[in-house]
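Excluded from the complex is one protein chain; the other protein chains are retained at their positions.
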Amino acid sequence: MEKMTQDQVRTIANMLRKRSLWMIHYCTGCGAMELPPTMTSRYDMSRLGLAPFVTSRQADILLITGYLNVKTLRRVITVYEQMLDPKYVIGFGSCALNGGVYWDSYAVIKQLDRYIPADLYIAGCMPRPEAIITAFQDLMDLIDSGKADGYKRYKRDLAYYKENQRKVLG
Amino acid sequence: MNMSLELLLATPFIGGLLTYIGGKVHRWVRNLIAVLFSLATVGEMAMYYNTTFKGVVWGSLFGSNLVLQTNPITWLFLFIVTAISLLVIVFSIDDMKKEEDEIVLDSYYMQLLFVEGAMVGIVLAGDLITFFMFWEIMSWTSYFLIVHGGKKSMAAGYKYIIMSVIGAYAMFIAIAMLYAKTHSLVYSDVALALSQASPSFIIWTVVLLSVGFFVKAAVMPLHTWLPDAHSEAPSPVSPLLSGVLIKMGAYGLFIVFYGLLSVNLAKNIMPSVFSTPILLYIIQWLAALSIVLATFLAIMQEDAKRLLAYSSVSQIGYVVLGLATGTSLGVAGGLFHALNHAIFKGLLFLAVGAVIYRTGTRNMSELGGLVKKMPFTFTALLLGIIALAGVPPLNGFVSKWMIYEALIQKKEVFLLIMAFVGSTGAFLYVYRLIHSLFLGQLPEKYENVKDVPILMQIPIWILALSTIVYGIFPGLAMDVIVKGMKLFGFTPIAYNLFGFPEGTAMGSLTVINIAAVLMTAFVAVFIIFILFPKTRQVSQYDNYASGQELTPDFKYNYSFGFYMSFGRVIKPILSMSIERVYNYWIDAFKIFGDYYMRRIYTGNLETYNSYIVIVVTIAAAAVLLGGKLW
Amino acid sequence: MVNLANPILLIVIPLLFVFLIAFSSAFSKSAAKYLPIIAFGINVVVAMLLVPEVLKNGLVLSTTAGFKPPIAIDMIVDKLALFLVIIASVLGFVVSIYNVAYIDEEPEEKFYALFTLLITGIIWMIITGDLFNLFVAFEVTSIAAFGLVGFHRDKGSVEAGFKYLVMGAIGGSLLLVGIIMLYAATGTLNIIDVAQKSAELTFQQKFLAYALIFVGLGIEGALFPLNAWLPDAHPAAPSSVSSILSGIMTTAAIYAIIRITNIIFDYNQIYLFLMFFALLTLIFGEIAAYYQKDIKRMLAYSTIGQTGLFFFAFTIHSTNGLQGAFLQIINHSVSKSMLFLVVGAMIVQVGSRNIEDFVGLGRKMKVSSFFLAIGMFSLMGMPPFFGFWSKLKIIFAALQHSNALMIGSVVIILLMSVVEGAYFFKLLQMMFFGKAEQDREIKEASFGMLVPVVILGFILLFISFYPTPVLDFAHQAASDLMNKNYINLALKLGGL
Amino acid sequence: MVSTILIAICVPLLAFAIGLTFIMFKLKITARVQRRYGPPIIQPIYNLLKLLLKEDNISHGVIFSLGPIIALAGSILAVFFIPIPGLNLLTGSGDLIALLYIMAIGSLGMALGAGNTANPNASIGISRALTLMFGYDLPLVIIVISVILQYHTTNLADIVAAQANGHWTLWTLPLSAIVGFVVTYGALGEHPFDIITAPHEVATGPMVEYGGKHLGFLMINHMFHIYIEIALFVDLFLGGASNLFWFYIKMFGVFFIMMLCDEVFLRFKIDDAVRFFWKWPTVVALISLIIVLVK
Partner (left out) sequence: MSYYLGSFLLIAIGLYTVIIKKNLIKIVIGLNFIASGVNLLIVSIGYVKNGTAPIFSKIGINPSAMVDPIPQALTLTAIVIDASELALAVAFVVLLYRHYGTLDIKKIRSLKW
């Protein structure tokens, strides 16, 4: 009985969560340029209940818009760990995927997934606003179906992530 | 029963002497005697609840009887004096332990009891000589208390005693003028004489007396001693100074304007503004200026006790503002605020004293985050600041409300605006206080701080509970005040235990309803709150700083210059300083002394001899001119 | 049975002891130390025996040399004189005790002789009823004082002594000229006789004589600007002598002015003239005291200020004013003598007269500091000490005349009281709450020096807390003076 | 008795509902002014419920959690003192002056909670909030006094009653009403007075560390806050209302104008905001006050 109620609550909660996604965007690369058109009247992502927020405590989505290096990774991890569950990470653009144009740079973190669990990646350099909105809609579907479980993975595989982080950050 | 008034007066003095002697035996003997005697004073005071004695002659001097008297108004002030003194003495036992020199402590307790005795004497006095005598005793005994605080406190105490003496002497002239007129300084005789005196005489005496009271009550522009003295005094002494001593000025004003002079008489002899005699109106303006300017200054302070000291200037402004309205509601509000201010300012000073006791600093930017370490002190201080800011349902609100209503009734709108502004400004500085002391980042060096010992907690908590009791049941104090004011010819105001019904003022107030609804709402919200998912405690360094990791060695909290931007707004006001005017005169005096006096006592015998010849010549010239030199 | 209650004994016995002391070294080295104590002990007893007589008759009179006045010299003790005689005797007694422990410089017996002579002269000045006799007493006092000021024979004291001597000698001469002018006008020297005979003279005829007498006595009485010797002489003298000089000698000179003014020159204009001097004295004394670094010099200037205060009270010219003046005289004599004694003891311990060296003394010399504080509080007029009662009385008396002059004077007095408070509190604060930079070896004053201090302190405390008899006595003395009972009673008792 | 309790429960709910609808409209109005489609109308409900149902909540200490609760309790208390047509429950227990101070409880609770986070952004935010409060308080008390003098009572219900039949204060004291509008607008913290939360500078100021259910409670508090400020304005200047519908319409009208203003302004620096309030609104309010005094 209790389990059933919990499941029902979770279902309702997921339904609500996907309709109200607040994001904190970590703007290191050029990818951030594509966000203002997405937010403003042309594409108006608030139709989907998306809104930009400024602190990690309030946000649900961490948007990594571009390449990361050692120095920024440390901050990204701090922000991610400060966010409240449930939280989702979107890798934005090819930099977050594989380093992008900086694939051979010694200083750039090539693979975001080794350090924090990404729920979704948006490919492209740069991804167009249409792509971004599509990605958010995909994330909503994932949330609805309960598959956006990056924060759970992070907890489960904490040792793995910490080990990777330690290797890079020292 | 007659004897016991004198006994009440003598108890603290005897206690003071015995305390000193007891200190030679053992320090616990001394502490016990001090506590017992102040307790005895409180007990004796309690016997006079709601009783009136007119005149117990205890001596006579220069043809004027020396009289002790009591009535409900004096009982109110006696209550403030004795109760706060008792709490201060209890608080001192642990707080003053850090002083190694036992003889200093012996004299410290003796002075405390002497100050208490002097203030009891002021309040009990039934004639102006007794009043003035104890007034002076209070000045110098409290001076010794202030100076206990160390090097900086010496300058502060010096300033205090000099200003006190000047104020007292202004009062002295007025008393002497009255004596010349009546040859008896018993209040009733003086009142009778004043009712037949010429207007200019009355105005002169009242102005001079008021100057004396203003210095003690620290009404602007005579407040300059207070911020130094109150902040530099030892922490247990500050509540006594701020809570009680400056109330003596307010009591003096009350006695002068409503005991010696009546409002009707004042109206007859001087023009009225807003149906207030012009003198009272000027006093109201001074009080209102104190409220606003001191609030501004308090907002800009960095030192916790200095902040509270300026706040005292501001709050005593409310007391004087209320007392000077001349209406029943306003005077009752002023008297009630005197009690309330004693309670919450005593509480605040003791709580800050507790923090100083544990941390050793009163610089607000060095403190912070102590709520985790000293939760009890925090709660008490929270109650204190809520009361000070005049937020219902605590006691500061009720008396301020009465003063506001009285001002509205008299349409003294500009004063009312200033009173309101001062009260809003109070939010700023009280929040600054609690934020910088208890909220924010806990510096690493205070990781091991504990809450203060039980003997220091007790006085703090008694005062904290009083803020609630007098806030929700203002009728408790009103019983005394209204009954006392009837003796001074005021029409009694309607009140009940929980507030003021319709018709007393322009609105009505029932504090218990506010309190009850607030509590209910709080409980309801709290229950709803805990129904939702649980919270987890995080460290203070797990804090959003744009991803920056915070470490203990880094002070990231915003506590220095908390209202810096506001300071820019009020810069033109802050740059004005009455102290500069005083300093100009002091410099002038010094130059006079140093420059001209040197030219008189030159050390040259010829000069000295020529003085003699000059005097003889002048005298001879006087003879030649036929004695018409004058 | 010899009637011991005879004013003449007040002078004769100490004078006898002066000779005894001067020759005592022939018999015993240390006898000189103790003889003054005996002398003034006897004096105190005689003065006390006089009290009931004076209270009964209002005045005790004795004539000398077997003649009748005005040929003979009267010794007249009325209430006011008795008042001062008691103070002088008690101070003499107490300070003599102090001397035993304090004076350790040769030639001791000369010091004691001069010291005894000084107080004898003072008492003589107070009780004499003859103008020329007043001059003689004045000179006796002065010469003894010159010698005592220069007693240390170091640089400062010799200079101070010489300056004092020159000014005092000029003053004495002027006094004598004034007295002689009165004599020329009236043909008599008996003070009561002069008063009666000069009654028909006009004010202008008498004024020059008065001015000269006033200047002559004013030099001794430390009136501004005739007081330039005082701030030099008091610090230079041994502390016990300063105590006497400050406590009673200036007072005695002022007493002489009061007496002569009251009996012979009782004109309203004169009081105005005197008030001018009194206020100047007060102002310059107190302001100068504020700037002093030398503690004894500070006290000396404070003496000038106090003199101005009680002289002012006298110039109010009313019973109340006189009462205030007498109360202030008591207060000043007891407190200031005590202060000088305490400070003397402290200087012995500290080895310096600089105020800054007194830092933290309150913790080391507790008893001395306590009495110092009491004395200062009393001088400042802080309740409940005696100074409060006297200041209260003076201000009350002054404001009985509610004219602009009096109100202005009262404002000046009170402002100067603030200045007085300023320097006394500065010192007290430094002593009790200041912390010395280096720890010094300072002990409590020796027992011999403490005893007189404690005696004076208890006298002060006693009259502070039980002032009624003193107030009454001062009131009677004042009303006697105002009603010219001195002349009336003296005439009745055959003073003329 | 039962009806009293029912009313007592209804009044806060009503205020909450009104505040909620205003927030809903706010998002939509903003979007339409910016020529966007805007979020769904019930988006605030989604937001609120999402926050309340967050799985993880953090706290920096007891006061951190108590802050929103005290704030909300204070706001609920204030709601009872504002006359709502037909539902005047506690207006006799405290008058306009008491209300002014009761409204401060909410701010105090919020400030305490935010202070406990030790976050510099929060502290700066509170410093600004209190400073701004000091700023708009001066014109506010002046107009409150002028209204009190106009009707010779401090009782809000009486003030509302005196404005019956269209004798609104807006018509009798237009200057006060204008200042009242500006002050209410400032108290709501919309542009150009949104320096307190300025997300781009101090990361939402006092709320920086709040997330999850704490933030949800603060949102509820904000709804109450909007309700209190506007209802007070309506009661003081627009004559209250005889029934709830008109009350709502009047409030919405005021709110609508405010939202339109919100869109056109930039942001004041904090000291400029205080200077602004102490300059023109104060002068105009004083003129109005003098008119009342002379009248």
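Remarks
Going by the order they are written in, the chains are A, B, C and D; count residues from 1 in each one.
Basically, contacts are C-beta pairs under 8 Å (C-beta built on N, C-alpha and C of every residue); 3 or more make two chains touch, one makes a residue touch a chain.
Remember, predicted model here, so these are calculated numbers, not experimental data.
Taking the full assembly into account, the omitted chain touches B, C.
Shown as candidates are C:G161, C:G344 or C:P467; the residue that touches the absent chain is C:G161. The missing chain, though absent from the display, is touched by one residue of C:G147, C:G344, C:G360 or C:G434; that residue is C:G147.
From the options C:A31, C:V136 or C:L415, the residue with contact to the chain not on display is C:V136. If you put the missing chain back, the residues of subunit B touching it would be 597-598, 601-606, 609-610, 613.
What subunit C contributes to its contact with the hidden chain is residues 132, 135-136, 139, 142-143, 146-147, 150, 153-156, 158-163, 165-166, 169-170, 172-173, 176-177, 180, 183-184, 187, 189, 231-232, 235-236, 288, 291.
Here, only the chains that are shown with their structure count from here on.
Averaging Cα coordinates per chain and for the whole protein, the chain whose average falls nearest the overall one is B. Compared with subunit D, the chain whose C-alpha mean position is the greatest distance off is C.
By number of C-beta pairs in contact, B-D leads over the other of A-B and B-D.
One inter-chain figure worth recording: subunit B and subunit D are separated by 36 Å, centre to centre, where each centre is the mean of the chain's CA atoms. Remark: subunit C and subunit D have CA centroids separated by 78 Å (rounded to whole angstrom). Counting partners per residue, subunit B has 542, 544, 546 as the residues that reach two or more other chains.
Looking at subunit A, residues 55-57 sit in touch with two or more other chains. Chain-to-chain contact here is organised irregularly, matching neither a line nor a ring nor a star, and falling short of all pairs touching. A list of each chain pair in contact follows: A-B, A-D, B-C, B-D.
Residue ranges of subunit B in contact with subunit C, taken from their complex: 61-62, 101, 103-104, 129, 132-134, 136-137, 139-140, 143-144, 147-148, 151, 153-154, 157-158, 161-162, 165-166, 169, 172-173, 176-177, 179-180, 589, 592-594, 597, 600-601, 603, 605, 607-609, 611-612, 614-616, 619-620, 622-623, 626-627, 629-630. Taken in their complex, subunit D has these residues touching subunit A: 27, 31, 34-40, 43, 46-47, 49-50, 53-58, 199-200, 203-204, 207-212, 215. Touching subunit D in their complex are the following residues of subunit A: 9, 12-13, 16-17, 19-20, 22, 40-41, 44, 46-49, 53-58, 60, 83-86.
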